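Excluded from the complex is one protein chain; the other protein chains are retained at their positions.
Moving on to subunit A:
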Amino acid sequence: MSGLVEGFVFPNEHHIHWSLMIVTYPYITGIIAGAFIVSSLYHVFHVKALKPVSRFALVFALAFGFCCTWPLLNHLGRPERCFNIMLTPHPTSAMAGFGFIYSAYMVVLLLEILFLYRGVFAKLLPQTTGFKATLYRLLTFGNQDLSPATLQFDHKVTSWLALIGIPMACILHGYVGFIFGSVKAVEWWSTPLMPIIFLLSACVSGISGIILGYLFVHWVKGRAVDEECLSSLVKYLWGFLIIDVVFELLEVGVHAYLRKESWHHLHELLFGPLYVSFWVMQVFIFSFIPLVVLGVLSLANVRGKALQYLSAISSIMLLIQVYCMRWNVVVGGQMMSKSGRGFVFYHPEFFEKEGILPTIIILIAPIIILFVLSKIFPLWLGTEEVKTYKK
């Protein structure tokens, strides 16, 4: 963990405290928030084209939601005291809200999923046996009523929960940006643009994740891809990406134009140790190429295999772009010594506690959880699409 240094850094700074885990944590919350927004586009804003992914997006968010705290717990020096953050929260700390915001968001998300699936479970129950049937009975809370009035009520509650969920998802992730943006001691972080950039990149990573997941499952299962839905997702992704890239560059632009004392140090960072991961990777390769590709896909209204392949490639690139952005913010900020005269380098090792292997595990776990959840929650069926069979 202790890295190389360049120039003079304070003696306690030879060690980067916020490691890969803290790069991964906002990455996961971003995906959760972005996926939720995709689902809300259908449930609240009635974007009909997104109906095929509206349920998948919610379960996708839930799967990542389960793993959201893992990187944090692995990072804490004293993980056994983690509940202190809710038992003795310190009102002036931006971080103290985490436990409450995260728990409240998960409750809303779970409730929304349960109300959304109650009808589906009720319809599926007659054709289900064994453990799954018991589980469905539990998840419907014993209410298997399928009268139009009850289904209407479910729909109403789902819409309201989705509505409440939008600001909560935004808070869950915007607040992560605030955690960084409010640290005045780190020049690269302290800008009011930080929460906005985090939110926008969250939408980008969330939509990318949904596109990729949707295409992957449909390819593997050999099902037909709903092109209207995919095309809409691509357009939303393009839109969010444009605003995201603009704000990311605006942030650097503001620092550069202000030319405060800190800029001279920051300039050395951006055109020195962070050059490749920021300019080459985050900006040129993984932002500009998808920006152009998605633009062509949206404007030329491309369909067919080209739409599928190009949107999948763009999504992969954007998932990397957002990870680069998290890395450049979290690690970049710590690379600048508070002495203003040097840099610390961070090269995570593969097997260390907060290294590359744990990160891979934490990023793969939600996909496994999603697979397990998909066995319980039918990802692609609407209540009205479930065929009822009599036993």
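General remarks:
Methods note: a residue touches a chain if its C-beta (ideal position, glycine included) is under 8 Å from a C-beta of that chain, and two chains touch if they have at least 3 such contacts; residues count from 1.
Following the convention adopted for this analysis, contacts and distances are computed from a predicted model.
One chain of the assembly is not displayed; among "Multicomponent Na+:H+ antiporter subunit G", "Cytochrome bc1 complex cytochrome c subunit", "Tetrathionate reductase subunit B" or "Transport permease protein", its UniProt protein name is "Tetrathionate reductase subunit B". Among A:46, A:90 or A:264, the one in contact with the hidden chain is A:90. Per the touch definition above, the residue from A:98, A:175, A:278 or A:323 contacting the chain not shown is A:98. For subunit A, the residues in touch with the chain missing from this view are 2, 8, 10-15, 17-18, 72, 75-79, 81-82, 84-85, 87-90, 92-96, 98, 179, 182-186, 333-334, 337-341.
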